[in-house]
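Notes to accompany the following structure.
Left out: one protein chain. Kept in place: all the others.
Think of it as A and B in the order they're written, each chain with its own count starting at 1.
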Amino acid sequence: MNRNRGHIQPWIALVGLIALFAMPLDSADPARLLVREGPAGWALVAVMAAAIIAAIRARRSLVAAGLLALAAHGGAAMAIGLLPSLAGHAGSGFWALVLTSWLLAWALVTELSEWPRRPGLPGLVLSLLIPFLFGLWLLILWQIVVVVFEVPFVLIPPPSAIGTRIASSLPILAADFRQTFLKAVVAGYAIGCGSGFLVAILVDRVSFLKRGLLPIGNLVSALPIVGIAPIMVMWFGFDWPSKAAVVVVSTFFPMLVNTVTGLSASQPISRDLMRTYASTYWQTLFKLRLPEAMPFVFNALKINSTLALIAAIVAEFFGTPIVGMGFRISTEVGRMNIDMVWAEIAVAALAGSAFYGVVALAERAATFWHPSFRT
Amino acid sequence: MTGEGTSGKKSESPAIAIAGLSLVFNTNDGPVQALSDIDLEVKRGEFVSFIGPSGCGKTTLLRVIADLEQPTGGSITVNGVSPEEARLARAYGYVFQAAALYPWRTIARNIALPLEIMGLTRADREKRVADNLALVDLAGFERKYPWQLSGGMQQRASIARALAVEPELLLMDEPFGALDEIVRDHLNEKLLRLWDRTQKTVVFVTHSIPEAVFLSTKIVVMSPRPGRVTDIIECGFPRHRSLDIRETPEFLAIAARVRAGLRAGHSYED
Partner (left out) sequence: MTALAATPHPLPAKPKGKLVPVLVVTLALIALWYVGAYFMNATLARDAFLRAKKEPTASELLLATYAMDRPLLPAPHQIVAEIWKSTALTPVTSKKSLVYHSWITLSATLAGFLSGALLGLILAAAIVHVPSLDRSLMPWVIASQTIPIVAIAPMIVVVGYNLMNGQMGFSTDTSRFIAKALISTYLSFFPITVGLVKGLRSPDTILVDLMRTYSANRWQTFWKLRMPAALPFLFASMQVAIAISLVGAIVGELPTGASAGIGARLLAGSYYGQTVQIWSALIAASVLAALLVWMVSLGGTAVVKRMGLAR
């Protein structure tokens, strides 16, 4: 990207900054201006001005990025600090403040995106920082909009309320996590993936079974398997084994199909090579075909890590003892405790991405040789 | 291949004896005569090249020798036994067009692969890997992965892998086909010195006339539709030869004869 034209965000931010001097923060009190909010107000205006100048003049500099970060988040902190006194009657000056801060944050993200991608730790930090900023501003704007417009709590609670709820309900969240994740998901995932893998090796030996089972496996992979939850509850009871059973069925077929595909992924030339060594079936399996199948197996493991959690949570919508993430979500929705639902969703999201992350790291370690990972 | 009796028979029999060999593929478009009535004898210690245009069956013939294809007619022995027995006895090393190194194994472990399959002890494996890596000038690259090496180095590693089996017979299918001219010349010289030192029998598939003439003691000219042998040319160059001989009149004469053979056998029906 060698575009030389400047960005427009700092210029709009400049307009916003000028507006801050004239527009009131509080629509009920026209005299309330940012610059009358004491030294913090003045300091913020000064930093913002410096950041805007830095953003317009100096490109790709650490100083500009630092000033932008300071100004944007200082503005956000100021806006959130003012929130309680302004709920329901925020003035044009307040919106100018929010808009200016947001534009500065946007300028910061644009600035950071244009930095060259570097290898190693700095590159990693940068590639995490940019989406982090995006997520952070999503939360900041969510908080401000929900509080200022006094959105009903049952509709969307502000992030701060969800955070408080998480902090105050840690034991419940931990118990739900244990029930759903540590018991149902882990057991079901291990059994489902393990049996899918073993059956695939078996099926691979018998060409007739392979041709018969593979199309069926492909079909089943696309079916809404979570629907078997009520049946599993009937068979295995209300506690976690019935959820684990749903997880087993959901994860079995993707693993079967992927492993069978992976086992035939080896190149004819590699198989000929093994043949010239007069290698046995098992030697070829362990030294050539299984290593070659690993990228496919890990693909299934990754798909299944998400599927397993979905299956366990949805299965709990059909009936559980009074613990579990799916149970909590469906009951607290019924009681209109939406903040608790969000807290549980946050835990589910965290658990899901951590699970996926662990599998992805294992994949990196096991298939480092694959073209997609070579450095 | 154990016991005095068989080894006595081994030394008498030619490395490869082929008589009236033919091979028909059943393809979707009907049967294709890949090899037709091939007669050929390769003596021990010879360096034989198969040369011919695409589709002449030179690779197929090599694959028949290696028991990777089954002939549909005629007879063939390798070291006096059937190709399958020779394969099960690990009597030959095969070098493919591509290096076919496993990307998840280091160079050293790639070379150890056939040795693991043969069930050698760890100490034996390590010794053979070190010896053969030195032979192809790759000492010091044991811990590298194949994809960290250049194409020429990869192909050298694959030759070391074939040699590690310590076969008397080396089957090479256009091993340098994908390399550039300079690397190819260099490896040709190396291969020749290796053949001179180890006294192995080499069967070499190529479509390069200078390569065939430079390397071989015997050149088998083949032509397509059906795949057949049109000429067998003996070259009497000294065992110690350098790339310079390519400028000599003898070399050019043989090259001209090979080219004439290729042209005569070529059908212009398409």
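Methods note: contacts are C-beta pairs under 8 Å (C-beta built on N, C-alpha and C of every residue); 3 or more make two chains touch, one makes a residue touch a chain.
This one's a predicted model, so the numbers in the text were calculated from it and none came from an experiment.
Engineer: Out of A:Ser127, A:Ser168 or A:Thr280, point to the residue that touches the absent chain in the complete complex.
Structural biologist: Per the contact definition at the top, the residue touching the missing chain is A:Ser127.
Engineer: From the list A:Pro119, A:Pro171 or A:Gly334, pick the residue that touches the absent chain.
Structural biologist: Only one listed residue reaches the unshown chain, and that is A:Gly334.
Engineer: Hey, which of A:Ile8, A:Leu182, A:Met234 or A:Ile322 is the one touching the hidden chain?
Structural biologist: Considering all chains, including the one not shown, the answer is A:Met234.
Engineer: In the complete complex, the non-displayed chain touches which residues of chain A?
Structural biologist: The list for chain A reads 1, 106, 109-110, 112-114, 127, 130-131, 133-135, 154-156, 207-213, 215-216, 219, 222-224, 226-231, 233-235, 268, 305-306, 309-310, 313-314, 317-319, 325-326, 329-330, 333-334, 338, 341-342, 344-345, 348-349, 352-353, 355-357.
In this section, only the chains that are shown with their structure count from here on.
Engineer: In whole angstrom, how far does the Cα centroid of chain A sit from the Cα centroid of chain B?
Structural biologist: 55
Engineer: Quick check: in the complex, which residue numbers of chain A touch chain B?
Structural biologist: 267, 269-270, 272-280, 283, 287-288, 291, 294, 367-371, 374
Engineer: Looking at the complex, which residues from chain B come into contact with chain A?
Structural biologist: Of all residues in chain B, those touching chain A are 63, 66-68, 87-90, 92-94, 96-98, 100, 102-104, 113-114, 116-118, 145, 147, 165.
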